[in-house]
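All protein chains but one are shown at their positions in the complex.
Letters A, B and C mark the chains as written, and numbering starts fresh at 1 in each.
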Amino acid sequence: MRVADLKTMAEQESAALAVFRARLLVCYSAPCLAAGADAVREALEKEVAGRGLAADVQLVSTGCLGPCSRGPMVTVSQPGQADAVYEKVTPETAVAILDHHASQGPPADGFRMSPENPFLTRQMRVALANCGLIDPERIEDYIARGGYGGLAHALHELDPSEVCFEIKHSGLRGRGGGGYPTGLKWNLVRKAPGAKKYVVANGDEGDPGAYMDRTLMESDPHRVLEGMAIAGYAVGAEQGFIYVRGEYPVAAQRLDKAIKAAERLGLLGSRVLESNFNFRIDIRIGAGAFVCGEETALMASIMGLRGQPVPRPPYPAQKGLWGCPTLINNVETFGNVPDIVSKGSDWYAASGTPKCRGTKVFALCGQVENTGLVEVPMGMTLREIVYDLGGGIPGGRAFKAVQTGGPSGGCIPASHLDTPVDYEGLQQLGSIMGSGGFIVMDDRSCMVDVARFFMEFCLDESCGKCVPCRAGTVQMHRILTRITQGKAGPDDLEKLEALCEMVRDSSLCGLGQAAPNPVLSTLRWFRDEYEAHIHEKRCPAGVCRLTPSEGGER
Amino acid sequence: MSIETPTPESHPGGDPRYKLVDRALKRFQYRQDALIEVLHLSQETFGYLGEALLTYVARALKLPPSHVYGVATFYHFFTLKPKGEHNCIVCMGTACYVKRAGEVVEALEGEFGVKAGHTTEDGKLSVSIARCLGNCSLAPLLVVDGEVLGHETPESTLAKVRAAVGKEQAE
Amino acid sequence: MPEAEAPARKRIATAWLGGCSGCHMSFLDLDLRLIDLLAAADLVFSPIADIKAFPEGVDLTLVEGAVANEENLELAHRIRANSRIVASFGDCAVTGNVTSLRNHLPVEELLTGLYKAGSGSVPRSGEGAEILPELLPRVLPLHQVIAVDAFIPGCPPDPDRIWAAVTALLDGRPVPSVEGERTFG
Partner (left out) sequence: MPVVTLTINDELVSALDGELLLKVIREQGVKLPTLCHLDGLSERGGCRLCMVEVEGIHRLQSACTTAAREGMVVRTHTDRLVSYRKMILELLFAERNHVCAVCVMNRHCELQDVAAKAGVDHVRYDYLATGLPMDTSHERFGLDQNRCILCGRCQRVCDEVEGAHTWDVMGRGAGSRVITDLNHPWGESRSCTSCGKCVQVCPTGALFNKGVTVSEMEKEPEFLTRILEGREKKQWSR
């Protein structure tokens, strides 16, 4: 395929779509399926066939649209009109929707999400731009929306250093949570000496309560592949690996299909878009180890070893897979790349904050009215995310904390809800942006119990290589358990804090270094809850069952 | 147990499932770094990674058995014991935990007399805990025999798992 | 070591919890130094003296043995309440040591295995409940039960180590931290 063919294909595909009076996009992601999206699609199929509308109405199964608590979702796209989004669609209302849009029936407004709903209007979708709007299994859908245009532009208009410059200039930073400037990393790998180099997409999304990478891989797989190919060109790699979390079989299947489709069209493989650039992508399936989100552990896993990290430096950019320079970026980071290259770094850098450009995807979960995936410009405040997009706390209960960054992050209290979200802002509050988990908790969540929960997670996921993490998490967990059971002694809090600091400073890799974060941040903002458990044998949130024991038994 | 290097023709006990393992081995050109991929496909084929299978893979890839065992036990996805006829995976991701998935686990453990991560003595039911299945808007979430169930309570879970296990007994 | 004409004589005690009494044997191996010690201080409680109740106002108590049963637990608390300085005396008090080797076994299994099903002539189930103190689920080092001010490791600590520690503590100094005297075992 040549660049011209790509353009022709996009035009033809758009023209083919334009003949439909209405396109009904049924969200076919797991939450909507669990809510009955299958039956909705079946009802629509039957109606469309029964009424002989097949030439006028197109039915598409898409990836995730985002407002997951409101599924099943159906989006109606009509030429010349704004998309209409319908929520909690049943087979019956699906028919009403079809009636309205295809047969000029009465409006189905009762089920329509208001176009003014902040959940729709306040987002800025870059990485998620296509999610919920295309059939992830059709490469043509992606191409029709400008897909692979960034790769074509890079290959034929820019040299590798210019691509790196664009990425650097865009201000994009690692979306896996580290926040390392992406362009800088690309340049390091580009300049690293080595005949063979690798590009790795980290899709081992292990933070509980985070699913943006899954959504992106499932709903718009080509975007990730295109980002990787651009990276391959920029750093001089011919081989890419995408490491998909084992819990995400659908993502792996879609990526596999997408790679084959792209290879068939000459968008991956040898002589991509008839240039001299060759790029292959292989999938590696994770096997259930959170630590493999850490880049050196991930590389060990790709090489078929136990997923244990090794001390850095040397960094993967110098010495990565099989000793070769290796670029590792998160899936979401790659998801931003095609648009930066095709629309220009200035366009991207125009959004966000001076230090953190662009957008970030968050998985809004927990005790919040609207749960789901949102992509917002950096710098939006926590309050806006919780109350405007999230619609506030259900049942009129009080907001208590938002947990960001998963087991490596922390809890942020109500007093800091007006903090703008970016890497540094959250770090100052003792949390991290992380991969984008965003869990809202109301007054019924016990902060000590939450800290204990995350510590249990970390001790379970510790690889066991270094002592502070392997043995320290066990002891921290024991102390936290004692506190939540009402069996803690007065010196336990001091012991816990000392352990937290030691494990944070001494552990070999990011997992151990960040494991104390949930404890340290809750101690910082909710120390009174710890003290109530220890001294008054009382759980303020009413979660812990405290059974104080006499004497020294533990 | 034979000690010759296995060839595609020398399947232990003539078990035809080894053909599928061989196919995976060939696809990865017997590369040692494909161990995890081969283990994935082996487990898919056999349901679990038994000793004979691990030995077979180790020999085919010319890897030390202890290394293969070390890798197979490092990753939670791999299981060295057969699973129950039915399985119930309870998601214990943060969103599910905050929405009290712990109570669901307790209810299951109490009702079926099995600790999470284990299989009942009669081999009927395996209960396991997942570290976030990435469907947080459905919290608390379970997967019973492959079916995703959202917004669960201890009662609704027990009803569903009882039905899944009971169905078998009624037949 | 305070001189004999020091204003008030020190009151010292030694106690024996869950241990083999080896540390007390080593204490007796102070030999002639015992005379020096008793010249400066009164031994107000000890398994080697016939005193029934732990007294009040003790300056220094050396505690041998780990906390293994209810009686040990009670005594440990009484010692803490009535002693200015409490020292863990020997490895069982410091680490749990041999006494704690039972910790990976459930108490029930232990008692059944040793007594009910075993060949011993000790009280069987039911009998003797009132004379045998209840075992704690796990044997604990002393500092996990009460606050401890000083540690004298060793199994047993040799007399020189004991002497150095006791004289320092009575003098109000910390236990000398000599590398060779810190080893367990």
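Rule of thumb we're sticking to: contacts are C-beta pairs under 8 Å (C-beta built on N, C-alpha and C of every residue); 3 or more make two chains touch, one makes a residue touch a chain.
Predicted model only: the values in this text are computed from it and were never measured.
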#### Entry: Chains shown that the absent chain touches, full complex
A, B, C
### Summary
Of B:42, B:55 or B:157, the residue touching the omitted chain is B:55
### Query
In the full complex, which of C:60, C:73 or C:94 touches the chain missing from this view?
C:94
### Query
Looking at A:286, A:304, A:472 or A:486, which makes contact with the chain not pictured?
A:472
#### Entry: Option from A:6, A:508 or A:532 whose C-beta touches the chain left out
A:508
#### Entry: Residue of A:141, A:166, A:375 or A:461 touching the missing chain in the full complex
A:461
### Summary
Where subunit C meets the left-out chain, the residues are 88, 91, 94-98, 100-101, 103-105, 138, 141, 143-144, 148, 151, 153, 155, 175, 177, 179-180, 182-185
## Note on the structure
Interface residues of subunit B toward the undisplayed chain are 3, 51, 54-55, 58, 64-70, 73-74
### Query
Footprint of the hidden chain on subunit A, which residues?
289, 306, 310-311, 313, 459-468, 470-475, 478, 495, 498-499, 502, 505-508, 513, 554
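Please note the rule applied: only the chains that are shown with their structure count from here on.
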### Task
Any chance you could list the residues of subunit B touching two or more other chains?
none
### Query
If you look only at subunit A, which of its residues touch subunit B in the complex?
30-31, 33-35, 68-69, 205-211, 214, 245-248, 284-290, 301-308, 363, 365-367, 371-372, 403, 406, 437, 439, 441, 445, 450, 453-454, 457, 460-461, 463
### Task
Please give the residue numbers of subunit B that touch subunit A in the complex, ascending.
31-37, 39-40, 70-71, 74-78, 92-99, 130-139, 148-150
